[in-house]
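Apart from one protein chain that is not included, each protein chain of the complex appears where it belongs.
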Amino acid sequence: MGFLTDAPIRLEALLREVEAPDRGAVATFLGVVRDHHQGRAVRDLEYTAYGPMAEAEGARIAGEAESRWPVRVAVRHRTGRLAVGDAAVAVAVAGAHRAEAFEACRYVIEELKRRVPIWKRERYADGTEAWVDPTAAGGVVPVEGRAR
Amino acid sequence: MGFLTDAPIRLEALLREVEAPDRGAVATFLGVVRDHHQGRAVRDLEYTAYGPMAEAEGARIAGEAESRWPVRVAVRHRTGRLAVGDAAVAVAVAGAHRAEAFEACRYVIEELKRRVPIWKRERYADGTEAWVDPTAAGGVVPVEGRAR
Amino acid sequence: MTQAAIPVQVHLFARYAELLGHERVDLQLAPGTTVGGVVSRLRAMPGGDRLPARLLVARNLEQVGDEATVSAGDEIALLPPMSGG
Partner (left out) sequence: MTQAAIPVQVHLFARYAELLGHERVDLQLAPGTTVGGVVSRLRAMPGGDRLPARLLVARNLEQVGDEATVSAGDEIALLPPMSGG
């Protein structure tokens, strides 16, 4: 199954991809759209991705985790328009022991946020929009609207 | 919802208990019955609990996590007979940020295993049975069968 | 006993219930009896000699030490090493 999806993410589907009779520990992480960011009320948001590179990088990160720990990883990121409460990203990691499942799960989400080319554009309750940019002062840069 | 249950654990139900529009990070842990333990093929197993104390201790641990981190916790442990692949325990933790969600989730499962009075009795492929005992040499003590 | 005996329930679980052949024992104890005293009574029962030297004990749903005293109506439980999760 691919890394990017424009359909709602179902954690149960990821669990089924990683579970096996010899894997007794399953750690998951779900990133959900929040109703506020930097003190502003979020109405909804849109994720765009550099598709081929995001797929390649998502697969690389899963592979790194699976070679560093004896685990199986499933990871998915949603694109397109998301509402508050929608799952944006999901990671499921199964292994024989819980320490490695937790560590690998944490690794995948940290690397994903750092390396996978996906961008979030927030729309606020007042109708204005901004690009989320962790390197910018205030964490966002207003959308100027020359292109989508 | 109580801590102990004799019905199958559904992670989705726990997610619904902890999710909220201001909680964007959800970490979960699922402990699933494995097909092997200490090199022996497991056919199925049975969890028994000291019910009132397990409920009290489960609630105490969730409360500790919720006072130590700004998160919401749901935790459930199954009792009775379980088959390979069944979820024995589930923890779901939601918060604004992923570090605290992961840390609180890990805390709950570690404390649960250490403090909650629940006991596992394994039945192997050859029909013999043993009590799981982390303090025993080999991790198990054979069942002698004077009482259930 | 010069004073009235106090009734106390003792719950046994998992392997300990198996060793003693009971899941519950009702004891009549002298006032001032400690948790350690309760454990001694259980060790004197058939099969009780096989209980381990160190035991986890709960009084009214909380773990306590051997020196804790037992009152009428208390619920005592002997807890084998936990193996949940």
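Chains here go by letter, A, B and C, matching the order in which they are written, and residues are numbered from 1 within each.
Basically, a contact is a pair of C-beta atoms (placed from the backbone, for glycine too) under 8 Å apart; a residue touches a chain by one contact, two chains touch by 3 or more.
Quantities reported herein were computed from a predicted structural model and do not represent experimental measurements.
Student: Counting contacts across the entire complex, name the shown chains the missing chain touches.
Tutor: A
Student: Which positions on chain A touch the chain that was left off?
Tutor: 31, 47-50, 52-54, 56-57, 77, 88-89, 109, 112-121, 131-136, 141, 143-148
Methods note: only the chains that are shown with their structure count from here on.
Student: Of the chains shown, whose Cα mean is nearest the mean of all protein Cα atoms?
Tutor: Centre-most chain by C-alpha means: B.
Student: Could you work out how far the Cα centre of chain A sits from that of chain B, in whole Å?
Tutor: For chain A versus chain B, the centre distance works out to 27 Å.
Student: Can you compute the centre-to-centre distance for chain B and chain C, using the mean CA position of each chain? Integer Å is fine.
Tutor: 26
Student: If you average the CA atoms of chain A and of chain C, how many Å lie between those two points?
Tutor: Inter-chain centre distance comes to 51 Å.
Student: Can you tell me which residues of chain C touch two or more of the remaining chains?
Tutor: Counting only residues that touch two or more other chains, chain C contributes none.
Student: Residues of chain B that contact two or more other chains, please.
Tutor: 31, 109
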